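With one protein chain withheld, the remaining protein chains of the complex are depicted in position.
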Amino acid sequence: MLDRRCDSLAQAFEGIGDGARVMVAGFGEAGRPNMLIKALLDSGIKDIDLISNNAGDGETGLAALFYAGRVRKLTCSFPRGAMRELAMELVTSGRMELEVMPQGTLAERIRAGGCGIPAFYTPTSFGTLIAEGKETRHFNGRGHVLETAITAEIGLVKAHKADRYGNLTFENLARNFNPLVAAAATCTIVEADEIVELGDIDPNNVHSPGIFTNHLFTTRPVPEDSWQDWKETA
Amino acid sequence: MLDRRCDSLAQAFEGIGDGARVMVAGFGEAGRPNMLIKALLDSGIKDIDLISNNAGDGETGLAALFYAGRVRKLTCSFPRGAMRELAMELVTSGRMELEVMPQGTLAERIRAGGCGIPAFYTPTSFGTLIAEGKETRHFNGRGHVLETAITAEIGLVKAHKADRYGNLTFENLARNFNPLVAAAATCTIVEADEIVELGDIDPNNVHSPGIFTNHLFTTRPVPEDSWQDWKETA
Amino acid sequence: MTPLTRDGIAARLAQDIQDGWHVNFGIGMPELVANYLPEGREILLHSENGILGMGPYPDEKDIDWTLINAGKKPITMIKGASLFDHAWSFGIVRGGHLELCVLGGYQVAPNGDLANWARDADDPLPAIGGAMDLAAGAQRIYVMMTHNANNGAAKLLTSCTYPLTGAGIVKKVFTDLAVIEVTDDGFLVTDMIPGLSREELQARSDAPLAFSDTIADLTDRAA
Partner (left out) sequence: MTPLTRDGIAARLAQDIQDGWHVNFGIGMPELVANYLPEGREILLHSENGILGMGPYPDEKDIDWTLINAGKKPITMIKGASLFDHAWSFGIVRGGHLELCVLGGYQVAPNGDLANWARDADDPLPAIGGAMDLAAGAQRIYVMMTHNANNGAAKLLTSCTYPLTGAGIVKKVFTDLAVIEVTDDGFLVTDMIPGLSREELQARSDAPLAFSDTIADLTDRAA
């Protein structure tokens, strides 16, 4: 039986060791898999090689991973937000490595990772600081930068509807990086607002085909005050 | 007013000269814009640099372009079908140039063309005849072939529903190359089964955003016996 | 000795497809495998023109020409099917997401090389289609073919003489005479039809064959 539904969040992270490369979808709070981020925090996995467009905000959600000192490297396009001071401290003290790139380059590198394209050329960032040290090449008279695919051991995804095959839909601007992360991660863990019957999602309007989903959960709200649990165990 | 609807098929092809690069979407007969292909035939444009996954079938539709001697070069993955003998004759007599590549490479090259990626590496065809003379490179220990983007002056697309902004949906397996061609052509001409009011297509389920559509028509059936009109004018 | 029919090969191959796999059957003989998927296993069929969850051929009256497979034959969709454009479809293929692809074969070599798209490197009308992407991308490539060509020529060769579809990608070969794994040490026969000797099978093959300790009866698990 092809059934991606799981009961145990802890089980979904079993076998994932410290230093794992983890990709988290979402843009701002839209399409951000907060329940899975909390489970990642609870798993105790350290030295995370984190790929996420943003660095989170406030002290909960994604930001809690940084407060808990779990992130060894952050790959993103925009490491700002309310935890900017913390990020600055982590980076300048050498406790966290930071790789920043243009948002479209990040999206395309993740898309390439899921689609079996190891590298591509993009015009973005040519002639800027970001392209320094990178391989460049001219096509049609215009300068381009070589960028490589990004994949991950774990991908965390937030869907709107899902069925047991793992087919997903996303709501409005909560789609963003989600289908790309689903495809690029070896093990894609999904939380969905609702798990529906097979056939309830119109095949024409599946936003991420089930083949990319490995573990599927129904979203449950994370109590605001539980985000700081790590403090007791840190 | 942002209104892509047009009345005159002839007008849609105005200003397109002989030798134009034309991309035609569809896979087999699914999602094949036959009304627009007929209009292209009627336009009298010669020496077409044609990009299409298949070469057509029978003596109507895409195949009629070959019978009418309008195609100078065909870029495809599968130049077979009922007009195989004709294609063989055109190619061996030097009247038509042929570039054949793997289907996924063709799809990705067109996708790259629409998305501003001038070139990418793919594992497909590495170590085969198809890769001979092409630039290759190893990533993660595996051989890959460098492939470049394909764009076109004209793209012919068949949609199911469309609105006046040019937003499109496709039906079942009639999607295939259509959204890719829509994005990769400078001038994308679309025929749709039905043109609906703005707002009738759920924004979440638009398959090709309106920004890629230039001219929009409602599909009318092409009489079977009209395909050979070119014979009178050839 | 009665070689398996095409359906027999299909039925035997189907036994090796695991529950929950996403599979692409290449155009031609591999399409037959869909008719023999073991009961109780949920296997999703991919077609490279943009679907996961392809169902059986429809009744004549239910044919919808927006529902076709890569061979342009009419299909149906199962509940839970998904549809996507060609870029995503080959993203699924190239990105290594399909657990299995079954392809037909002209020639297979012990290093896993497969030739299945052209018999002549100078064919003026080469037709590649999606086979090279499938060969390069799927997690496993199984090849389904008659053991010998119509003229009796061997298809298991020390090296392919026809143009390659993919280099070093075949995992198993299913023929009308045997099942042959492609190992680091070359061909390893695991199943044979009854009444065929190892010497006869070797005589019908160009490349050297090794034989596993126990050889299964090929007809045991074939229709």
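To keep things simple, chains are lettered A, B and C as they appear, and every chain counts its residues starting from 1.
Here is the rule we go by: contacts are C-beta pairs under 8 Å (C-beta built on N, C-alpha and C of every residue); 3 or more make two chains touch, one makes a residue touch a chain.
Remember, predicted model here, so these are calculated numbers, not experimental data.
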Among the chains presented, those that the missing one touches: A, B
Hidden partner chain, touching residue among B:62, B:76, B:90 or B:117: B:117
Sole contact to the chain not displayed, among A:21, A:161 or A:175: A:175
Residue in contact with the excluded chain [from B:53, B:77, B:122 or B:167]: B:167
For chain B, residues in touch with the removed chain: 1-2, 111, 113-117, 163-165, 167, 183, 198-199, 201, 203-204, 206, 209-212
Residues from chain A at the interface with the omitted partner, ascending: 27-31, 53, 77-80, 84, 87-88, 91-92, 98, 100-105, 107-108, 110-111, 122-130, 171-180, 207
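Note that only the chains that are shown with their structure count from here on.
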Contact graph of the chains (line, ring, star, complete, other): complete
Top chain pair, ranked by how many C-beta pairs fall in contact: B-C
Remotest chain, chain B as reference, centres from CA atoms: A
Whole-Å separation of chain centres (CA-atom averages), chain A against chain B: 35
Centre-to-centre distance between chain C and chain B (centres being mean Cα positions), rounded to whole Å: 30
Contacts with two or more other chains, residues of chain B listed in rising order: 108, 122-123, 171-172, 175, 207
Multi-chain contact residues (two or more partners), chain C: 51, 77, 83-84, 87, 90, 93-94, 136-137
